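Below is one structure; the comments refer to it alone.
All protein chains but one are shown at their positions in the complex.
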Amino acid sequence: MDRSIVITKDSRLLVGRDILLLVLAVGSIWIVTFELAFVHQPQLITSAIIYTIDAIFLIHIWIGTRSSHRDQGAKRGGPIQSLYMRRGLGLLLVGTLPIDALFLFIGADLWGISLVLWFRLFRMIRLGLIFDILRQLERSTRSNTAALRIARLITVVTVVLHLLACIWYLIPFIQGFPPDSWPVRYEVVTGGVGMTYLLSIYWVVTTATTIGFGDIVPERGEEYVFAVVAMLVGASLFAYVIAAGASLISSLNLSKVAFWNRVNVVESYLRSRGVRRSVSEQVHQFYEYLWTRRGGLYQDSLLIDLPAPLRLEVMSDLMRDLLPKVPIFRHSPPSLRNELLLALEPVTTQPGGYLATEGDAADGIYFIAHGTVEVVSSDGETIYARLGAGEYFGDLTLLLGERRSASVRSDGFSEVFRLGVDSFERIKSDYPELIDVLTQASQERSSTVAELVLEGVVL
Amino acid sequence: MDRSIVITKDSRLLVGRDILLLVLAVGSIWIVTFELAFVHQPQLITSAIIYTIDAIFLIHIWIGTRSSHRDQGAKRGGPIQSLYMRRGLGLLLVGTLPIDALFLFIGADLWGISLVLWFRLFRMIRLGLIFDILRQLERSTRSNTAALRIARLITVVTVVLHLLACIWYLIPFIQGFPPDSWPVRYEVVTGGVGMTYLLSIYWVVTTATTIGFGDIVPERGEEYVFAVVAMLVGASLFAYVIAAGASLISSLNLSKVAFWNRVNVVESYLRSRGVRRSVSEQVHQFYEYLWTRRGGLYQDSLLIDLPAPLRLEVMSDLMRDLLPKVPIFRHSPPSLRNELLLALEPVTTQPGGYLATEGDAADGIYFIAHGTVEVVSSDGETIYARLGAGEYFGDLTLLLGERRSASVRSDGFSEVFRLGVDSFERIKSDYPELIDVLTQASQERSSTVAELVLEGVVL
Amino acid sequence: MDRSIVITKDSRLLVGRDILLLVLAVGSIWIVTFELAFVHQPQLITSAIIYTIDAIFLIHIWIGTRSSHRDQGAKRGGPIQSLYMRRGLGLLLVGTLPIDALFLFIGADLWGISLVLWFRLFRMIRLGLIFDILRQLERSTRSNTAALRIARLITVVTVVLHLLACIWYLIPFIQGFPPDSWPVRYEVVTGGVGMTYLLSIYWVVTTATTIGFGDIVPERGEEYVFAVVAMLVGASLFAYVIAAGASLISSLNLSKVAFWNRVNVVESYLRSRGVRRSVSEQVHQFYEYLWTRRGGLYQDSLLIDLPAPLRLEVMSDLMRDLLPKVPIFRHSPPSLRNELLLALEPVTTQPGGYLATEGDAADGIYFIAHGTVEVVSSDGETIYARLGAGEYFGDLTLLLGERRSASVRSDGFSEVFRLGVDSFERIKSDYPELIDVLTQASQERSSTVAELVLEGVVL
Partner (left out) sequence: MDRSIVITKDSRLLVGRDILLLVLAVGSIWIVTFELAFVHQPQLITSAIIYTIDAIFLIHIWIGTRSSHRDQGAKRGGPIQSLYMRRGLGLLLVGTLPIDALFLFIGADLWGISLVLWFRLFRMIRLGLIFDILRQLERSTRSNTAALRIARLITVVTVVLHLLACIWYLIPFIQGFPPDSWPVRYEVVTGGVGMTYLLSIYWVVTTATTIGFGDIVPERGEEYVFAVVAMLVGASLFAYVIAAGASLISSLNLSKVAFWNRVNVVESYLRSRGVRRSVSEQVHQFYEYLWTRRGGLYQDSLLIDLPAPLRLEVMSDLMRDLLPKVPIFRHSPPSLRNELLLALEPVTTQPGGYLATEGDAADGIYFIAHGTVEVVSSDGETIYARLGAGEYFGDLTLLLGERRSASVRSDGFSEVFRLGVDSFERIKSDYPELIDVLTQASQERSSTVAELVLEGVVL
């Protein structure tokens, strides 16, 4: 038990670390490409940032290679290690070791750009890491996948737009700004670095959003070629954003749509059959309740998927307040109690719904988990008693083989666990001590029920 | 019962109130931002409107904080109160109290715009309210979610486009219209307020729809920055509209597509197996019937999801015309009648389909709910009798343990409730009085059935 | 039976008629609006066409109001009548009666356009009819909904683009072509009607596809207003086309994706459990077979949805070749045969799969519907016999209570109907004559099986 709590805490920490790594990876790629395309020479401040980030990454790799986890469940693999290992340690080191620093002192240029900056492009290997981290984050924070899918989309869009903007300016720069190149034509060269970047980004955004104002257009062969590439990449990106968005919205609505479609069919069936408004309103309220409280899943199918050992654990915990209150459970040995717990079927009752009617043959024992039920006369006028959570009825008729001498009506929505007569018989044949338990339990009834019995009400 | 009707009426009233609040919230945001960006000084008429809306909102908040509801079901929470409470009373008051009115008499300006108008921007807090109201409306008018999702989409689009248009004009205005700003270049300043707003909206729509004519383009740093933002916001909005539309259309078609896909598979299976056209046509007609009348849900799974107390209520109402007509039900005590009702299984019969064949062993009692069935000889030629809604057959063979001496064929589609022989036996063992009920009932048969019996037809 | 065939034929005729009405409705709307916007005066030829179409519509309305159908099933309502009635007869007559013809002789103009043409706009009421017809067509040709959804999309797009083009030119025309209006600026007025229409359509398409070249742009207030409207309408249309397309493609892939997703999970489970390749290949082939032949629906769930009377009809037809061949069915009275047919469960066997093993206790009778099975020794080496469609095995062990003395293996995929031992016992208790039938049938076995029995093989 403790162990799993530790893991949960751990995983929250890991999410923080993953987000930090993500920011660092995106940041270093941004700096490296921006400086190459628009500044052309390494600056002190950026160098400092880059090497700090490198150091952080190196420390993480070192920790990752040293830590070893026992890999038993799905969540226990060491996320740091696996993140790094998946891409191969060598590759990661190439993307992290400050090889470029060597050229800081040599200072050679290539096409007017410092070799330092060219070598720093190795950091773009971290692009793969970004997607690894995003996938890792999705796995560890399942509860909020929508936000993560949006975050991933924004990351992809940002990175692609930025890279396209860098290349769009790099092409004429490397060629030495021919007079018909776009920075010269639109007099961008004279502006500062900021303005240059702004105009590059502006053109790329104009293109990728398929807006295409046409105020900045290519005019030379190389520009046309890159424009075609940028248009195809940009429009594909736009198409991908729309497609991913459509899929995301659909997935958010999936269960809702399926549920309410179904409800609509049921309600229009009832309407077509001339069912009275008061009844169809009860049906509507039930579905409303089901959707708001159970996400549209019928309570009895909620736990049915769980394998028996886990369902037992959940049922024991669900009933942990009832177990000591209900004499039947209190007097049962563990094996019998488990058997009884697994046999309970949940029943949700609408306000005013009848769980039992006077004259009914015994059909099982009902344990009230939530809400209140009223023991009433057959005409529903006289209320003999109210039973709340932790109380139960139906054992007497089952033991004595008599008919019910009162009805039971729900006040508001209530949730009840029912031990059906078939399950009761099955368990009784395996555990004959059940009869003793029931007899013993019947002597420790709550005062409410005891009074009922005195009044001659048999349920 | 009455209570729920009151709630229904109430909720229709509340929908009206919500729509009014929605219009007022959108209207006040529109006026406040429009006046700020394009008029710059408060006008008498707009002030009057704004303060009237404020007053209405204040009254509503006052009512909301005073009214208290019993919160029992999902729908009974007070919608006004919850709407306001969710955002916090303080925040709402900040967005509603006419703080700006103080400056009406002082008259100070900021960047050429009256401080009154700047302070009125607090009304934009109502943006949050708009989405609350839309969510509230969706919940209270479940039946027509498609229309509401479209309404929400249009609201979002309208608000975003308007806000972008305001900012697009505000930027050069605050800077005092530099000669290369877009209103000066395109000679918009000389036009009236209407023309200015029109051109701003025109540019924003051109951009957000990703059309991008390019007749109005940014030319200064600030304009480029805002254009990039507007393009990203606008294109995202366009992508969102497409995505939401795709999800909406898919959700409308979801059950239809799933149903007919399935039908196609069944029909192509029958075709591949060489089933005769007349039979496969019957199958097709059945599915057509199922889709048109039941929205594709098989009748027997329509009510199966409802918990027993609610299903009993629905079945009682569905059969309320039959209950007094059918002697079996009339003579049963309530407990037995409930047991019988819950045990009924619906059967839909295609035109010409046989519900029973001469020589069949007793397999249950059939109650006709809709349509007509014909009692015919084994060759189907002689029609002994026609039974309509409210009549039943199958009890004699069950009581006497004999074989059926005639067949029963459906004329047109008919819907029948069947009490299977197994359920019959089970109920009989719990309620031995069932035999008496049946015997008693057999003496009160309808004249049609009585005649049949006289003719020696045993069903 | 005959009746339903008639209806089918009928419905094919009706589809033809609907398509004709659709073409006429679209055509008349196109002519009426085109002539108004671009020709301005009525031409002889178009008048002739319009009045001919009117006449056809009037005749149809007359037929529709006179014909009366018996409305029993979903498909039997008279489609012509309902088409016209839904929109109201009066409204349709307004859209069809040639009121405009009166003005042909008077010849008055409004804003330079003949009043005849203005009055002809009443034909646009047929727009509603177009959607009615498309909905009607979708209902009557369920089998090919994809094509119809595309047809509807194209109709909507065409109509909207055309109408926008008409209005885009009408605005400056009605104003008498101010010098800064777009037809004057772009020198469109001098071109012929065709060129004018072409340029209008060109601008509208440029806008609605969100391409927005920007070579033709608005420049006057009215043009800006209309451009904003056209952009919003056009972009919404484009968004709708994408959204509808996405929904359409998804719906076509829906069952395929769900099926193969599931198969992938099963196969990767088998792989992870180290199941041998030859076994997992068998599983894959089975699913391949299921998808190709059954559209991914497991055979036993194909007919389970059908209500008993219809399932009986289908099963009788599916087995109509076997029924006279199989002695068990031949000797059964109809009631027993029906009972047996409804109790059969289909089993699909993969190539080399064993339906029975030597030493098996009797578990039912197997009727071979398709494919061939081999009766083999327990080691699978010796083949005693081959049984094909129409033969059966398993009755002897059931009758004698003995163990099987040989195995049965499928050669290729085969489909078998199984009468389980439980169903057999249940039917036997209701129909004791089953034993006589089986005994009688065992004397008429096919020569293959008779030989087997002589060899001492008991199945």
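Letters A, B and C mark the chains as written, and numbering starts fresh at 1 in each.
The working rule: contacts are C-beta pairs under 8 Å (C-beta built on N, C-alpha and C of every residue); 3 or more make two chains touch, one makes a residue touch a chain.
Quick caveat, the model's predicted, so the values are computed rather than measured.
**Student:** Would you indicate which residue among A:Asp180, A:Asp317 or A:Glu455 is in contact with the undisplayed chain?
**Tutor:** A:Asp317
**Student:** In the whole complex, not just what's shown, which of A:Val15, A:Leu104, A:Ala243 or A:Val265 touches the removed chain?
**Tutor:** A:Ala243
**Student:** One chain isn't shown here. Among A:Gly16, A:Gly176 or A:Gly221, which residue touches it?
**Tutor:** Counting the whole complex, the residue in contact with the absent chain is A:Gly221.
**Student:** Which one, C:Gly128, C:Pro178, C:Pro333 or C:Pro351, makes contact with the chain that was left out?
**Tutor:** That would be C:Pro351, which touches the missing chain.
**Student:** Touching the absent chain in the whole complex: find that residue among C:Gly214, C:Pro307, C:Pro327 or C:Gly394.
**Tutor:** In the complete complex, the chain left out is touched by residue C:Gly214.
**Student:** Mind listing the chain A residues that contact the chain we can't see here?
**Tutor:** Residues in contact with the chain left out: 1, 4-5, 8, 72-75, 142-143, 145, 207, 210-214, 217-218, 221, 224-225, 227-228, 231-232, 234-236, 239-240, 242-244, 246-247, 250-251, 254-255, 293-297, 299, 302-303, 305-310, 312-314, 317-318, 320, 333-336, 338-339, 430-431.
**Student:** When the complex is taken as a whole, what residues of chain C touch the one chain not shown?
**Tutor:** Where chain C meets the chain not shown: residues 195, 198-199, 201-202, 205-206, 209-215, 238, 241-243, 245-246, 248-250, 253, 257-258, 260-266, 268-270, 272-273, 275-279, 281-283, 285-286, 288-289, 291-293, 298, 347-355, 357-361, 363, 378, 403-404, 410, 412-413.
**Student:** Contact with the hidden chain only, please: which chain B residues?
**Tutor:** With respect to the unshown chain, the touching residues of chain B are 210-214, 242-243, 246.
The working rule: only the chains that are shown with their structure count from here on.
**Student:** For chain A superposed on chain B via Cα atoms, how large is the rotation, as a multiple of 5°?
**Tutor:** 90
**Student:** Would you kindly tell me how far, in whole Å, the mean C-alpha position of chain C lies from that of chain B?
**Tutor:** That gives a centre separation of 26 Å.
**Student:** Got the chain A residues that touch at least 2 other chains?
**Tutor:** In chain A, 210-214, 242-243, 246 touch at least two other chains.
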